[in-house]
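First up is the structure itself, then whatever we jot down about it.
One protein chain is absent from this view; the other protein chains keep their places.
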Amino acid sequence: MPDAARQSAPRILDAADAIREGTAQAMRADERVFVMGEGATDPKGVFGTTTGLVQEFGTDRVMEMPVAENGWTGVAIGAALCGQRPILVHQRVEFSLLAMEQLVNNAAKIHYVSGGRHRAPLVVRLVVGRGWGQGPAHSQSLEALFAHIPGLKVAMPSSAADAKGLLLGAVQDDGPVILIEHRWVHYARGHVDPEPIAMPLDGPRQLRSGDDCTVVSTSYMTLEALQAADALAAAGCNVDLFDLRVLRPLKLDAIVASVRRTGRLVTVDTGHATYGIGAEIVARVTAEAFSSLRAAPQRIGLPEHPTPSARTLAEAYYPRSPKIVATIGDVVGMPKAAIDEIVHRLAAERDAVPLDIPHPSFKGPF
Amino acid sequence: MPDAARQSAPRILDAADAIREGTAQAMRADERVFVMGEGATDPKGVFGTTTGLVQEFGTDRVMEMPVAENGWTGVAIGAALCGQRPILVHQRVEFSLLAMEQLVNNAAKIHYVSGGRHRAPLVVRLVVGRGWGQGPAHSQSLEALFAHIPGLKVAMPSSAADAKGLLLGAVQDDGPVILIEHRWVHYARGHVDPEPIAMPLDGPRQLRSGDDCTVVSTSYMTLEALQAADALAAAGCNVDLFDLRVLRPLKLDAIVASVRRTGRLVTVDTGHATYGIGAEIVARVTAEAFSSLRAAPQRIGLPEHPTPSARTLAEAYYPRSPKIVATIGDVVGMPKAAIDEIVHRLAAERDAVPLDIPHPSFKGPF
Amino acid sequence: MTDTTTTTLSVVTDEPTRLELFRSMLRIRRIEEEIARRYGEQRMRCPVHLSVGQEAAAVGTCSALRPTDQIVSTHRCHGHYLAKGGDLRAMIAELYGKATGCCGGRGGSMHLFDPAAGVLASVPIVGSNVPIGVGAALTAKQRRRPDVAVAFFGDGAFEEGVVHEAANFAGCHRLPMIFVLENNLYSVYTPVDQRQPARAGEQPMAGFAQTHGLAAEHADGNDVVAVHEAMGRAVVRARRGDGPSLLVVDTYRFLEHCGASDDDHLGYRPVGELATWRDRCPVAGTRAALRDAGLLDVATELAMESAIVREIDEAFAAADAAPYPAAHTAMEAVHA
Partner (left out) sequence: MTDTTTTTLSVVTDEPTRLELFRSMLRIRRIEEEIARRYGEQRMRCPVHLSVGQEAAAVGTCSALRPTDQIVSTHRCHGHYLAKGGDLRAMIAELYGKATGCCGGRGGSMHLFDPAAGVLASVPIVGSNVPIGVGAALTAKQRRRPDVAVAFFGDGAFEEGVVHEAANFAGCHRLPMIFVLENNLYSVYTPVDQRQPARAGEQPMAGFAQTHGLAAEHADGNDVVAVHEAMGRAVVRARRGDGPSLLVVDTYRFLEHCGASDDDHLGYRPVGELATWRDRCPVAGTRAALRDAGLLDVATELAMESAIVREIDEAFAAADAAPYPAAHTAMEAVHA
């Protein structure tokens, strides 16, 4: 197929498939790349992201793990120091809490402490759970914990293309990269380049343009923010929307430049608001674009309590596009009636589908 | 001794002694209180904070622990659920990384998830190491990780009185409290009430008053900030200095009120700046006092790399009072020459004592 | 110095107890079957990990305990909770996310607890419950209570370091603690031989017991009386101050790992393995044994069944009728 033709026929995948494709391509290209995970070789293949890999690459390169997260994270670090390039996957962020010591003390620091001699090329994939009442220990979006640690890189894709591209970028990186995949982003569909093109881990992507407000979102909340931005645009309010993508190292130049123009900032991320991702964005942008700010920057994040299981409680827990609209509308000084109109319309659309599942095809338990 | 006489003769202790005294008093008052730690009963008694306790209370209540942090944290949580009130101590923050799963998933959430039925009254004391080249895995000040977790309370004392009072407050609390003690704060001396008076875990303490700038500091950096504030005051620049004390739940009313008056904010904490404690303070204060702000809020924290061992590298790593003076001076618009004069004087004073030890009496290895 | 071989302590199971063991297993089976039947309605909107096939482990162990003895369970906690006397209505309501659930709807199926019954907590993170159980045993020792604590865990959890840490702690302090390892041969879809080395010997887990100073018991998880008696010995030792035990129960999960269906079609288990274990079903086997011994006649069993069905129907009806927790309560009880 000639290049032009290939480009003209976009290939639509969901992010889970894109991750699997990227993993397979990275493994074909470099025999040092291998996968470790609880369930990596099982019939469900970590939400479909590793399905089929063991058939192609064998159990030496797609390794089933014991339920021993700290141990096999250390094993991965040792292998990485010896030149291998492991990809680790945990089916929930929470399971990696057991491996914090290895990640924070060893993986993050060994390059630095060795004066740059050691390299720990490690990709750690963590999945954020959501929905179907899975409760407080299977739903945390703890990127702020990792993003605080010098020596780690931390990225969160929000699209199928980024899910593949950032994974490939992470595999190429010579240090440890934490890739946080929101479970609902696995369902995100879009054009994915069939070639294995690594995306550099170098900052946000602008998704919408406008002069009224700068909006910075992460991961799944980018999808909610897009919905909000489009609804607002229809009402004549245009925002610069940036998907943050890479939380550490944090490149904010484009966002600062945007705020210098818009004078306004709203952040929307998947974690708890307090001491969360939005706080850093607000603090840094405020320091750098203070004189341009025309309104107080606002943050949207999870409230300060664990995830409740019951639907009626989870409903209030997860902010959605109507809330984003309301916040932006407020920051830009839209008339209350205009805000309310959009909020009600979006809320009605959203209420038509169950709030605890990502997709109509989804039927519990996870 | 009559009460008046007692009050007129302040009793000077260092924070390590104050902690030991508070612990003993809590144990005398309530037989459910007990201590667990690696070295809790050994001759050095966790930097002197547990010395002598085992002699008074026996090994059933002052328990030596195996080197198994996650395990004994879980044991403590189980005991707390059964009505006991354990005080856990880790000689370095880093060791508690092994216990993150227990702390974040169980301790922080069990009250919430049980609809308020379970209680996990737990005090977890973590010591931040510093100095004597102890390197990157014995020196981290990771309060931001804990402060991000709903369900935990997090406090950091900066004085002997607070070290005792906050400990007693934490012991009285019916939920899990993380108390982060900077190793150099253990040397802080001051008046400590001989009575066991629990301080509520309820927010900052104002240490200096002034209209020129609001300064918020944590833990050991409060001591550096005090030095900076006093040097500035001598030059006619007066700041409101708040020791944050309690990081979660975060009460910022007094600080917001102060910024409404001063129009300026500088934060100084012991952790890495990016995604750190200062970011939340800046973000929240900016949201609440935006229209009063006359300059961009500034943060002082650790740079974005691990702690190097060599003195020459650690020197640049830890911010000190001269840097605080320079930052505040800048924010309030002091003339450069005036700033420089104070900075040089403070720097000269500080350079006269070694930078990698807290106190002239200190002679390695820790 | 701990003797890690099974002591010759003899515990015998009388006839009423054997009947009660059966009834308790049958009740758990029927409750989980009803959950499975209704799960497709999508009104229990939380993950469920059913223990159909593993009832003898839950019942054999918990029947040897008192209400003041504490158990800690896992993601697969229904059986333990019920066997220990946990309130059925509070459990079903919790699965429905109702305010009347044991967690007020906040936890779902993996967080069952019941203080009145001595179900201290269930924890969805693998292995994470085990040290919590040891904390209960420590409390019993510190507070001089005559209670025993029990931690249930699976062959997957056995791989978690924290389980070793917890066992070492219990062994070191000779706590009144019993570690019940339910070996159902799988962690999710991964067989144990892909996750652990092969171990020789009659008592493959004796090394773990020896390492951590535990006495070792082992029982066929399809023989509820054997489980009950092995547990009984461990309880006697614990209660009289002879320290902790490990009890290994060989068992098998009939239904899917998570959810309410069968998952044998996924092909992760050898063909015929499930059938072999189903043939040794603990409920059917116990029924047959009781019949053979003349302890269970059809009328008695029918009466049992109908009482159980009535109780189940009532629990589901109550759950159905109960209110959901109000949205505004979500912010409450973050701090104690």
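The chains carry the letters A, B and C, assigned in the order they are written, with residues numbered from 1 in each.
Simple rule for what comes next: a contact is a pair of C-beta atoms (placed from the backbone, for glycine too) under 8 Å apart; a residue touches a chain by one contact, two chains touch by 3 or more.
Quick caveat: nothing in here was measured; it's all calculated off a predicted structure.
S.K.: Which candidate, A:40, A:53, A:110 or A:300, sits in contact with the chain we can't see?
M.R.: A:110
S.K.: Which one, C:160, C:182, C:217 or C:250, makes contact with the chain that was left out?
M.R.: Hidden-chain contact among the options goes to C:160.
S.K.: Sort through A:151, A:210 or A:322 and give me the one touching the missing partner chain.
M.R.: A:151
S.K.: Just name the one of B:95, B:112 or B:242 that touches the chain not displayed here.
M.R.: B:95
S.K.: Since one chain isn't shown, list which residues of subunit B touch it in the complete complex.
M.R.: Residues touching the hidden chain, for subunit B, are 38-39, 41-44, 64-68, 70-71, 94-95, 98, 132-138, 303-306, 308-313, 315-317, 356, 363-366.
S.K.: Touching the missing chain, which residues of subunit A?
M.R.: 34, 60-61, 66, 68, 70-84, 101-102, 105-106, 110-121, 150-151, 153, 173-175, 249
S.K.: Considering the whole complex rather than only what is displayed, give the residues of subunit C touching the chain that is not shown.
M.R.: 1-4, 159-165, 168, 171-172, 174, 194-201, 205-213
Definition applied: only the chains that are shown with their structure count from here on.
S.K.: What chain sits nearest the middle when you go by CA atom centres?
M.R.: A
S.K.: Using mean CA coordinates as chain centres, what's the subunit A-subunit C distance in Å?
M.R.: Centre-to-centre distance between subunit A and subunit C: 37 Å.
S.K.: Where in subunit B do residues touch two or more other chains at once?
M.R.: 70, 101, 105, 112-113, 150-151, 249 - these are the residues of subunit B that touch more than one other chain.
S.K.: Two or more other chains touching the same residue: where does that happen in subunit C?
M.R.: 101, 103, 105-107, 111, 123, 125, 161-162, 334
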